[in-house]
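The full complex has more chains than appear here; those shown keep their coordinates.
So that you can tell them apart, the chains are marked A and B in the order they are listed, and the count of residues begins at 1 in each.
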Amino acid sequence: MLPELEKVLSEDEVRQIVRDEVQQAFANDPAKRKMRLVASKGSLDWAYPPLILSTAAAAGGMDTAVFFTFYGLNIIHKDGPKKLRVSPVGNPAMPMPVPMADLFTSLPGMKPFATSMMKSMFKKRGVVTIPELIEVALESDVRLIACQMTMEVFGFEEKDFIDGVEFGGAAAFVSEARQGHITLFI
Amino acid sequence: MLPELEKVLSEDEVRQIVRDEVQQAFANDPAKRKMRLVASKGSLDWAYPPLILSTAAAAGGMDTAVFFTFYGLNIIHKDGPKKLRVSPVGNPAMPMPVPMADLFTSLPGMKPFATSMMKSMFKKRGVVTIPELIEVALESDVRLIACQMTMEVFGFEEKDFIDGVEFGGAAAFVSEARQGHITLFI
């Protein structure tokens, strides 16, 4: 009974084992399962991409966090649903029922009009609302992190944000983001 | 003739083989050859970066795809060349011949003026047009994917897009993007 002797490996056999293990390790690269997003914009339309992408990733089993900074803090503010608006001004790609020069889209009343048009477009097509998406995000363990520096600059306090939000800085974001493949600044 | 016996490896030799193989594997990490971009904006200026970066990557042999969502759908719309405009409003960095307050850039006629100025700036410098860049992208196997959800929200159909465009959702984008190092939201 000397089974060990039968297992003595040649260099070729060792290299084959190494290649198999390495290939498997790359297939399971933990960076593939980590997504870190920055949500920097605070209008209704730009609130969708970070929430849709992060909930899609969480549904696929990924470790996901969204870092809300600058105007993006609006999205997770307790008054978010009221704060999130769409402005047609300066966005020549915003679909409008009829073509309008920016002067007309600048008139008082156009911003609420654009906001409610966008909301109804999403509703008509069965797309969930931002508060619903935030709920889905929290339920599926997407971490929602408010940027402490811009909170201070804009005069926000921790109590201004919805329950479940965490607080962190740019250095912490970088330290996490560098571990994952998907990093997007939205 | 017992050559195998001469190849019996010590632990140190095994570790050296492993380190060599692992180093080579990291140099060839497949994530380095994969780029996934999101093109979310629909104005003439912001149509350039996703197309310039993706064609540059494809020229370097990378597996490349651009996911067109929200206003970015304009770029690959059959009417794209007419739809892509530049608005100087709300963009204080837009180079204008003379400084203008936003009120003046809001006047009817300023949007077409800014668009043609930008087009002539690019033309004068020998930069290709957007339709030319799209052609280069398709010829160099850059995959152009239209976001199905925002197509529905904006009321677009598959036949509205140029030939060669594929159709997919956010989950498919995430599933591909997590395999690659370069992921940009433009």
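What we mean here is this: a contact is a pair of C-beta atoms (placed from the backbone, for glycine too) under 8 Å apart; a residue touches a chain by one contact, two chains touch by 3 or more.
The shown structure was predicted, so the numbers you read here are calculated from the model rather than taken from an experiment.
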{"item": "With 2 copies placed, total copies in this complex", "value": "3"}
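Criterion: only the chains that are shown with their structure count from here on.
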{"item": "Cα-centroid distance, chain A relative to chain B, in whole angstrom", "value": "18"}
{"item": "Residues of chain A touching chain B in the complex", "value": "8-11, 14-15, 18-19, 22-23, 26, 29, 31-33, 35, 45, 48-49, 52-53, 56-57, 59-60, 62, 87, 89-95, 101-103, 106, 121-122, 125, 127, 181-186"}
{"item": "Residues on chain B engaged by chain A in the complex (per definition of touch)", "value": "4, 7-9, 13-14, 17-18, 21-22, 25, 29-31, 38, 40-43, 69-71, 74, 83, 85-87, 89-91, 105-111, 149, 152-154, 169-171, 173-175, 177-181, 183-185"}
